[in-house]
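Remarks on the structure that follows.
All protein chains but one are shown at their positions in the complex.
Lettered A, B and C in written order, each chain numbered from 1.
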Amino acid sequence: MTTSHDIIVVGGGGAGLRAAIAAAETIPGIDVAVVSKVYPMRSHTVSAEGGAAGAIAEDDSLDEHAYDTISGGDWLCDQDAVEIFVKDAPKELLRLEHWGCPWSRQPDGRIAVRPFGGMKKQRTWFAADKTGFHLLHTLFQTSLKYDGVHRYDEWYVSKLLVDDGRVQGVVAVELTTGRIETITAKAVILTTGGCGRVFPFTTNAAIKTGDGMALAYRAGAPLKDMEFIQYHPTGLPFTGILITEAARAEGGYLLNKDGYRYLQDYNLGTPTPTPVLRSMELGPRDRLSQAFEHEVAKGRTIDTPYGPVVHLDLRHLGAKLIDTKLPFVRELCLKYQNIDPVTELVPVRPVVHYTMGGVHTDIDGATPVDGLFAAGEVACVSINGANRLGSNSLPELLVFGTRAGRAAAWHVFRHGKEPTQAVLSQAADERRRLQKDVLEHDGGDERISAIRTSMQTTMEESAGIYRSGDSLAKAADTLGELQERLPRAALDDRSLAFNTELIAALELSAMLDVAESIVASALRREESRGAHQRTDFPARDDNRFLAHSLAVREADGSCRVDYLPVTITRWAPGERVYGR
Amino acid sequence: MADTIAMEVARYQPGEDGAPTMARYDVPLRKDWVVLDGLNYIKDEIDGTVTFRWSCRMGICGSCGMTVNGEPKLTCATFLTDYAPGPVRVEPLANFPVIRDLVVDIDDFLDKLSEVKPWIVRDEAPLSAGEYLQTPEQLEEYRQYSMCINCMLCYSACPVYGLDPEFVGPAAIALAQRYNLDSRDEGAAERLDVLIHPEGLWACTFVGDCTRVCPKHVDPAGAIQRYKLTAALDTLKHYVLPRGGR
Amino acid sequence: MSVRQTATAVRGRYQPRISLWWWLTKPSYLLFVLRELSSVFIAWFIVFLLLFVRAVYQGEGQYERFLDFAANPFVVFVNLVALAFVLLHTVTWFVLTPQALPLHLRGRRVPGGLIIASQYVGWLVVSAFVFWLVVGW
Partner (left out) sequence: MRRRRPVEPLVWLLFSGGGVVTAILVPVLLVLLGLAFPLGWIDPPPYEHIHAVLGHWIARIVLLGLCVLGFVHWAHRFRYTLHEGLKLQRLDAQISLLCYGLALIGSVWAVYILLFTG
């Protein structure tokens, strides 16, 4: 069966909903479909806690936000994109305010802003410590008022249909019934989020399996800067639940096993009782996570069944401040770790959190494939460079979600074409593949969960906070073997109704492709920059690598890495300085 | 502490089973494992066909609601040890049609949610005019009702919804109230028109279990009662002062 | 707007049914039904009250007869049960008032506990007044 829309938005998170609304508002009467593998309000944007950056304070300026972003990204950001980003971010956040987002306020009723890691000024808007939750529900509820926005809730997109050099739709499985359907469109916007689940220990939800990256990669769009994986310094051990940076912004300390604020040993400034912006605990995430690894090496961390940890100390903040500014942190600690941060130390360790890289797009979200757009964490515009600053991602998905939505609407209006016959037969092939090779595949001797676990441990061991050429090369081999094992996996579940195992198999296949691109890009980048730290190349090398990596899928499935120069407008590459 | 615990999981395969049956699995009993970890263990290690929803594992996405030993719970926030020595009975949320195993159909809620217009109703001011001012006290007025994660535990606990599927139900009414009480909103009258009919507010007989089971302390029961009072006074005004008055 | 083909979607769903005895399945449900049944005893007492008033209006003889009727063990028993239900009604009603009626004093929400407490105080005052009125001391 085939249905068609003008635009398909794959993904119902912050980026997807914002793009859908923007498209609906740009061209009246346009028909937009939001296809999401979970109900939109379940998307991972819901988990974001700390806030969203947008310069509005009187002592702040767009240039300072741009500079913090660019230096935080170790000069790998495209500066034209950053300039657009910082200019539009406050507007988008304001629009969310008009749509009902319950931003926290100052006593006089104006928006309140808080400090955040790596930001020199207070510019992070927040809705207590459930910013992403409120942002996503505001967007979702607002989207309900647009008649032109049609939702496919709990549909999994398994393939992009590309022919004649342009994208023409998707093939998707309706989870509840197992129906495999072709949905054609004149433009497709990917907003499927990141791929944290490639790693074993992550803050990311179960759904963050890099599907969109794999879809684009297989459809011929390159993946940019995939080697840059952000570790957040403070995750709860075992669950990987994130303790937001706001906990440090409000004055939390990081202590090693001797109760010592160890960050002072790593060029991050000198300890002060109250937080100082861009210093100590408010340094950028990559540096904090790296400092942790050094503490492990020095034997100054605390051992637990779930690996080494350090302590986050919030006790001196007092119950009152914690309950008003960080209620969710306290709730999470109590509910999932059985710890009360008002009286106890919170064990934390670095945890995979965010993918800086993603589908290569221009500043309008357009990918090199005609009609294919991407926005949000799945995309790499790039404003995050080698390391994203906390609270830049929520505004990113609003700003570039909007731009992609608008650009896609105009694309449909100006260049929209009907699907070709070839695409429909492609769709039929994909249907047959899902049916025969996956669902009805017999006689396999592999378990999906076993392959997934091997992939995750391989990634952690070789592409973690510190990497080396040897370990990466070995990882590339292992991933190749796993790719060969995957077709031998058989499903226990042959049912059509809500077959989560089928989805798990498709997700695993996406994750393997993405993992290969991460390892290939990391292997080629022989320098250390931001979140990519090579033990065999410890210095930054602007001569060779002030460039974006582009992972391109070859016809045989292997990964080729090209480079693209970084756009520099006003800020020449300099040294990243914190704590001074 | 014993090192395993038995989990009894409801299984239902559409087209094959007439009604759900219970299957029994032994899973490791660990101090920090929640019911959802037990289910994932079963799926990964014992039986890949066991079907349930989950995502965030931090009590915020609202997808993992199930009935645990008779009570609606977020399974990612319910420790197995609380049920030791077991067995732990895991069933789908009550009052919803079961799609498969532990997965229920909640589309009915989404339709009702759209009906109550959960968005700011007013002519939008230009962005250049800046934010709509809202003091922390005004924010506090509706904050509690904005915390709903749409987990459907309240619907599962509400016997009225089970008996009368037309009932708009706790979370949707609480969300309508969330916008009514928002100082930026002007849509209260429109929403009242939707909710003033018998299946709207009045079907609720204040059983109160919705509030008792809500993991986010939304207090939908209170929201509905407040709403009834507003609706009643508004109607009174309408009859007493047929023309002016509003 | 959600796109879902109802025809296929509905097929094969298991539609759970609520049993006639649902209110016995959880303590909170049982309490709810008992609370609702308190209304029956309220109705009974009002009838009882009206009979009393009528007797008083009809003269001393009728009044004495009413007192005899009220002293009938069966009537006393019914009233005893009624009292239990009426108290349940009073207590549950007071508990839910702050949920339904958020009060504000100088821009701040009055805490629920305070509302409940002041209801009890009011209740005691009114009861004392009625007692004084009826009994005369």
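Simple rule for what comes next: contacts are C-beta pairs under 8 Å (C-beta built on N, C-alpha and C of every residue); 3 or more make two chains touch, one makes a residue touch a chain.
Keep in mind it's a predicted model, so treat the numbers as computed, not measured.
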Review point. Shown chains touched by the missing chain?
Key: B, C
Exercise for review: May I ask you to list the residues on chain B that touch the chain which is not drawn?
Suggested key: 159-160, 163-164, 193, 196-198, 202, 205, 228-229, 231-236, 238-239
Study note, to complete from the structure: It is residues of chain C that touch the chain not shown, namely 18, 20, 23, 33, 36-40, 42-43, 45-50, 52-54, 56-58, 60, 63, 67, 70-71, 75-76, 79-80, 82-83, 86-87, 89-90, 93-94, 122-123, 126-127, 130-131, 133-136
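As a working rule, only the chains that are shown with their structure count from here on.
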Check your understanding: What is the chain whose Cα centroid lies farthest from the Cα centroid of chain C?
Key -> A
Practice item. Please compute the C-alpha centroid of chain A, do the same for chain B, then give the distance between them in whole Å. Key: 28
Review point. Using the average of all C-alpha atoms in each chain as its centre, how far is it in Å between chain A and chain C?
Key: 55
Practice item. Among the residues of chain C, pick out those that touch two or more other chains and give their numbers. Key: 1-2, 4, 9, 12
Revision key, fill the gap. Among chain B residues, those touching two or more other chains are 14-15, 99, 105, 107, 110, 114
Revision key, fill the gap. Per the touch rule, the chain B residues reaching chain C in their complex are 12, 14-15, 17, 19-20, 70, 94-99, 105, 107, 110-111, 114, 137, 140, 159, 162-163, 205-209, 211-212, 219, 221-222, 225-226, 228-229
Exercise for review: Going by the contact rule at the top, pick out the chain A residues touching chain B in the complex.
Suggested key: 38-39, 41-44, 46-47, 91, 94-95, 97-100, 102-111, 130, 133-134, 137, 141-142, 144-145, 153, 176, 205-207, 238-239, 241-242, 331-332, 335-338, 447-449, 491-493, 495, 497-501
**Study point:** chain B to chain A touching residues, read off their complex
**Key:** 13-15, 32, 34, 43-45, 47-49, 51-63, 77, 99-101, 103, 105-107, 110, 113-114, 117-120, 124-125, 127, 130-136, 138-139, 142-143, 146-150, 175, 179, 182, 184-185
